[in-house]
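Of the protein chains in this complex, one is absent; all others appear in place.
Order as written gives the chain letters A and B; numbering starts at 1 within each chain.
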Amino acid sequence: MKILDVRKVRKQFGALVALHDVDLTLEEGEILGVIGPNGAGKSTLFNIVAGLDNPTAGAVYFRGRSTAGLGADAVCRLGIAKTFQIPQLYPRLRVEENVLVAALYGHGSDLATGRKDARDWLAFVGLGAKADSPADSLSVSERRRADLARVLATGAPLLLLDENMAGLNQAEVDGVVRLLREVRARGRSLLVTEHIMQAILDLADRVVVLNYGEKIAEGRPADVMRDPVVVKAYLGDAVV
Amino acid sequence: MNALVDFAQTLVNGILQGGVYAAAAVGLSLIFGVSGILNAAHGELVMLGAFTTYWLFTLWHIDPLLTLPISFALLATFGYGLQRFVLNRTMGQPLLLSLLVTFGISLILINVALRVWSGDYRMMRMPYFDHSLLVGPFVLPLSRVAACVVGIAMVVGLSWLLARTRLGRMIRATAQDWEMARLVGVNPHRVYALTFALGAGISGVAGSLIAFYAPVEPNMGLTYTLFAFAVVVLGGLGYTGGVVWGGLTLGIAQALTETYLEAGLSLLVAFLLLYVILRFMPAGIMGKGRLE
Partner (left out) sequence: MLLPLAIRPYPLRVATVIFMWAALAGSWNLLAGYAGAVDLGPVVYYGLGAFVTAAGMVKGGWPFIVSAAVAGVVAMIIAFLVGTPTLRLRGAYFAIGTLALAESGKQLALAWDRLTKIPLTGGSAGISLPLTRGYTLFYYVMLTLMAAVVATALWLRDSRFGYGLRAVGENDRLAEASGVDIHGLKRRVYVGSALVIALTGGTAGYWLSYVNAAEVFSASVTFQMVVMTLLGGLGTPLGPVLGAAFLTLCSEFLGTRFVYHYLIAIGVIIVIIPLFLPAGLVGLPRLWRGERAPGSA
């Protein structure tokens, strides 16, 4: 059974069609990259899969179960968690507590287990030393890592990473790629969208390309990136 | 036939009252839309305007219509000072802070007024407002007509100011994105102060208009604060033009309640209506309000 099945999802804002009947599937333990030029609808799609928005038409199935009508919290508890493009925090709580909430409510742990898991995940993403600091003292890249720890702590088998590596340098990107490979090795499935192509090439098993809300290509990363249709979508007619 | 006339007269009453409600609420809407401040002292601005007109007329026999610009000037100055010296410190802080601080200001204003003017109800007696217009079968008290007309004129005037003048553009820019506005040379703090001045001035004049036909006393403000909230929400939070619709809805709902149910229930109907609209049509009757 596929862990994720997105069927003919359509999203319309009045006359503007953000997503045109998009189909997408993900196998258990797979890492799927979703790329496309700005405005292609990637974030809209991610929001719909995570339950933060509702499709105008079509449906999303998680391990065979429809997510229709479920609020964002129910979808998270069901098994899908997404990072935020602009990392979010509970500013007056400590970093550990920020991750703790996800462990308590996403995963359903009790307080003692949740605390341990929160600290473990923070150590995993390299923020162990910052666990007791106030959340608003984190730098932007630290916040992204904390956000990653948060979705990991929810225990969700399917993680959606929405430009989680934005603004990182090469070494940092490599570090996150290694982390995510480890995350997959531990049994999670990942849906990743990035503008950093190298990361997608290194990480993804398969890639889907969106442009103006439509899927224009799908396949292995190296193949897709050489596809003239894809190149044209990114760079325009003049180059091809 | 009589029933139809009664109904129509009720509507007329509602419209006349609604125009005044719109004027009494537009200041609150403007200030909330631009500065994000929910002014709990709004009704007291109305009260002060009412007293201004009352005293100017009673002590110095100034024509009530002439007191309107004076009322505007006084309240606008007061409002400017209030924003600049006190409320500017609450900008960027959560809603609760400005609500609390303005509540404190309302306490001060009510009690100073009680101290200075006592709690007596006072009514202006103006010979030429004592007449009523008779249009067909309908009775239109002149004082209420004047109040409604001037009130609506103010709302229209404000809309024009916001749409067509430089000040209006500065205000709208600051309301939409104050960082951007700053980048193009607008000083947001000054704009907030000017906006508050404008809102306070209009509320003051609304109070003056109310003095034409209703008694004036220091505690009258609370009801108008609540009504203003209702009007603003009915019309759509942040959508200044909506106060006309909100005012008319509230005025007509009240008039209908007074004619067909009983006067004591008009507040109940008003608040239930407010709750229902808030819950089911949060963008207001015309659907143009801002959603959180």
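Assume a contact is a pair of C-beta atoms (placed from the backbone, for glycine too) under 8 Å apart; a residue touches a chain by one contact, two chains touch by 3 or more.
Note that the structure is predicted; figures quoted are calculated from it, not measured.
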Selected from B:L11, B:I105, B:M124 or B:A173 as touching the chain missing from the view: B:I105
Among B:L65, B:L222 or B:I285, residue touching the chain not depicted: B:L222
Selected from A:V17, A:A72, A:M197 or A:I216 as touching the chain missing from the view: A:A72
Residue among B:I15, B:I62 or B:L97 touching the omitted chain: B:L97
Touch with the omitted chain, as defined above, among A:A59, A:V101 or A:V173: A:V101
Positions on chain A where the hidden chain makes contact: 50, 52, 71-74, 76-77, 81-82, 84, 88-93, 97, 100-102, 104-108, 110-111, 114, 150, 154
Residues of chain B in contact with the chain not shown: 32, 38, 86, 89-90, 92-93, 95-97, 99-101, 103-112, 114-115, 222, 226, 229-230, 233, 237, 262, 264-265, 267-268, 271-272, 274-275, 278-279, 282, 292
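In the analysis below, only the chains that are shown with their structure count from here on.
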Separation of mean Cα positions, chain B and chain A [Å, integer]: 48
